[in-house]
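Report on one structure; see the data block that follows.
In this view, the complex is presented without one of its protein chains, the others remaining in place.
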Amino acid sequence: MRIVLTVNGAVREVDVAPVARLLDVIRETLGLTGTKEGCGEGECGACTVLLDGTPVNSCLVAAAQCAGRSVVTVEGLGSAERLSALQEELVSHGGAQCGICTPGVLVSAAALLSRGGVPTDAEVREALAGNICRCTGYQKIVDGVRAAAVRNAAAARGAS
Amino acid sequence: MSLHALADHPFAAPRSLAEACALLAERAARGERTVLLAGGTDWIVEQHLAPAPAADAPLPLVADVSRLAELRGVAERGDAIRIGAGTTFLELRRDPLVTARLPLLAAAARDVGAIQIQARGTLAGNLATGSPAADGVAALGALDAVLELASVRGTRRVPIAAFYTGYRRNVLLPDELIAAVEVVPPAPGSPFAWRKVGTRQAQAISKVALAAVAELDRSEGPGARLTRLGLGMASVAPTVVFLPEVRALGLGRPLASIDDEALAAATLAGISPIDDVRSTASYRRHVAVALVRRFFESLRAPS
Partner (left out) sequence: MAPVVGQAVPRVDGPAKASGSARYVDDLTRPGMLFGATLRSPVPRGRLLGVDRDPSFDWSGVTVVTAADVPVNVVATIERDQPVLAAGEVRHVAEPIALVACEDRLRLERALAHLTPRIEPLPAVLTIGEALEARTAIHGADNVMKRYAITKGRGRDGLTGCEVVVTGRYETGAQEHVYIEPQGMLAWWEGDDAHVVGSLQCPYYVQKGIKTVFGLADDGVDVTQATTGGGFGGKEEYPTVVALHALLLARKSGRPVKLVYGRKEDVEATTKRHPSVVEITTGCDRDGTFRAFAARVVFDGGAYVTLTPVVLSRGALHATGPYRWDDVSVEALAVATNTPPNGAFRGFGAPQTQWAVERHVDRIARTLDLDPLDLRLRNLLRSGDTTATGQLLAESVGAQRCADEATWASGYRNRRGAGPVVAGRTARGVGVACFWHGAGFTGSGERYLKGRVAVDLLPGGQARIRTASTDIGQGTETVFRQIAADALGVPMASVDFAIPSTRVVPDSGPTVASRTVMVVGSIVEAAARELAERVGREAERSGSTRAEAHERLAGTPALATCEKQYEPPPGLAWDDATYTGDAYPVFGWGCDVAEVEVDLDTFETKVTGFWTAVDVGRAIHPVLCAGQVEGGTLQAIGWALTEKLVTRGGKVLNPRMTDYIVPTSLDAPPFTTLLVEEPYSRGPGGGAKGVGELPMDGGAPAIAAAVEHATSLVLDRLPLLPEDLFEASGAARSGGGPA
């Protein structure tokens, strides 16, 4: 079936099997391979994307369920040439090592930061509890996300 | 790992509850299987684990019910709160009515998986899958929820305690779906407990989870009595259990007169845990008893 959805801000029309996984649509039909598959059963969070602003495991969402909705993947957060504050701070604080969980971590963190303010350590940890990282020990991810929140908050103050 | 068979499934997206019921009725009459897909957090995982179906095997129709407005939302209805069965755990934990009047349910919702699962998983899915480890079912059980089952024949109301008939089996007929749950909230400020003992702090399947609510009549001072008591416990039996023996022991009696030994016996009477990949029967028995005891200790503590 043909569905229309917004992907990273652009309206896309794609021909999909209705019960195909959103993950496969993103990676194969749309060619956005930044979203990763780590377990295929909603445990690791590497495939996290935003569906209408909320983080979901794209391995557990049927393509047809996304018709008319907005999907944001890691590619929608910022390109390698123009990283967002979140991407930059995560990297500079040592929150990315092998990088395979990084897209999912960033997407979950972006959802948290979109709520505004500077989250506490505990809030960051809860928001990222569905994203398993085997490399970092998480402390550096938490530090990076909080630093980005501080930066965003400062930018927002500057803008207002 | 027959994920690749997912794409072969026939699909429907009913636009209303009535249309969904009609579709179910039609297919049930022909003996055809329909999968009602909401969050997919159980069904798609099951497909992942299942072997590839044979090329000529009939696949069930997948009907997306995740967007049916009639299945969503939280509203007061008389003394009760009615929650659309398609409400997600994330919606529950953020809903002002739920957090204010049903803090137990909000707490349980917060312990389901992690955000990504909470954003997709629904009460209906939790109820219909009927895993013995279902946190949401334990919480609804403690609240003595009544389920509204809808079909073209109308709506019937089934108390949660009468819903399950065995391991992952329930009284839903092939043409029925769970439309809503109704809960009478405890008096404001009533004590409650949500305690999930899982394999880790998030993304965990319960080894034992206890949901409990109580209303206390403290007018007699030290002779405080329970005027309402509800419990639900996960992962200690083929279904989530509601501990009727503990309820019978606790209700109406002065709290001070309920001793730990009787409480333990009543708890053990209501559970039949097993050894499995996540835990052991003896540990589960011990924790079940301890959690119920702790809840009663918290009730006895001067508020």
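Going by the order they are written in, the chains are A and B; count residues from 1 in each one.
Note that a contact is a pair of C-beta atoms (placed from the backbone, for glycine too) under 8 Å apart; a residue touches a chain by one contact, two chains touch by 3 or more.
Computed from a predicted structure; not experimentally measured.
Among A:7, A:74 or A:113, only A:74 touches the chain that is left out of the view.
Touch with the chain omitted from the figure is made, among B:36, B:104, B:180 or B:202, by B:202. Residues of subunit B that touch the chain left out of view are 1-2, 4-5, 7-8, 49, 51-52, 54-55, 114, 197, 199-205, 207-208, 260-261, 264, 268, 277-280, 282-283, 285-287, 289-291, 293-294. Listed by residue number, the positions of subunit A touching the unshown chain are 27, 32-41, 43-44, 46, 73-75, 77-81, 83, 87-88, 90-94, 96-103, 106, 121, 124-126, 128-142.
FYI, only the chains that are shown with their structure count from here on.
In whole angstrom, the spacing between the mean C-alpha positions of subunit A and subunit B is 29.
Put simply, subunit A touches subunit B in their complex at residues 1, 17-21, 40-43, 45, 48, 51, 54-57, 59-62, 64-65, 108, 111, 126-127, 129-132.
On the subunit B side of its complex with subunit A, the touching residues are 1, 3, 6-9, 11, 13, 37, 39-41, 44-45, 48-49, 62, 64, 66-67, 90, 113-117, 119-120, 201-203.
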